[in-house]
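For this view, one protein chain was removed and the others were kept in their places.
Now for chain A:
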Amino acid sequence: MDSSTRQYGDLATQLVQESRRSTATDTLLKYNDVLVRSIIREQRQLESLIQETLSSQEGIDPASDPRTSTVMLYQTTILRNKRCLLAYHHHRKERLKDLYWSVGGALPLLLSTYASAPANNANMGSEANASSGDIRSKLSPHEVDFLRAYNDSLINFRSGVLTTEEVDLFAPITKPPKDLHVLVRVVRDCGVIQTEVGAIDFRRGQRFMVRRADVEHLIVQGYLEEV
């Protein structure tokens, strides 16, 4: 955008619109590093403008000085930009948390960039997988740190609140279970898994009738699909 026609705060509006677009289309957009940086530059510039204006303002009654309103304008812009920046980051953080829970807290899966996955992904159809394709490249380094620390905190929390392994905190909470068993189709090889009827080697394309609790996490992570 031509800077001569740009108003203060325009960039921040763009940033917030990006958050809105992300919600509207239910996708995680790539972290907009360029825009964030230019808003931060604008903030610094505004701050120095204020300092400049204030330093030249001496011995005049602030109420009648026209420069007071100038400072007010700068100050309002600064506050607005700051809130927009934080709102953008907050919005992304909430989205990431949603993603994290949607794969049942499997952070490595979320962060792994399966390069060979696109072909597989296309016919998987599972929501978690469609959205987790190459998430890593859309994150800022700080967001990766955040997810890691969040994961650690939750694991800590889990061991504190449930002294038993009976209840899996990360299992889905959208549908109450109606059956003990579930018929699943394997969409991705996931190796040998221990179940109540012994070890099963899940290979792509096979179908099994298994106890839901044994494979719940595999369904959530998109290895298996309910038939």
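Rule of thumb we're sticking to: a residue touches a chain if its C-beta (ideal position, glycine included) is under 8 Å from a C-beta of that chain, and two chains touch if they have at least 3 such contacts; residues count from 1.
The rule we apply is simple: contacts and distances are computed from a predicted model.
S.K.: Name the absent chain by its UniProt protein name; which of "18S rRNA (guanine-N(7))-methyltransferase", "DNA replication complex GINS protein SLD5", "Ribosome biogenesis protein BOP1 homolog" or "Transmembrane protein 203" is it?
M.R.: Of the names offered in "18S rRNA (guanine-N(7))-methyltransferase", "DNA replication complex GINS protein SLD5", "Ribosome biogenesis protein BOP1 homolog" or "Transmembrane protein 203", the absent chain's UniProt record gives "DNA replication complex GINS protein SLD5".
S.K.: In the full complex, which of A:V16, A:V36 or A:L99 touches the chain missing from this view?
M.R.: Once the missing chain is taken into account, the touching residue is A:V36.
S.K.: Quick one: say which of A:L11, A:I78, A:A106 or A:C190 touches the chain that got left out.
M.R.: A:I78
S.K.: On chain A, what residues meet the omitted chain?
M.R.: Residues touching the hidden chain, for chain A, are 36, 40, 43-44, 47, 78-79, 82-83, 85-86, 89-90, 93, 97, 140, 142-143, 145-146, 149-150, 153-154, 156-157, 160-164, 166-169, 171, 173-180, 212-213.
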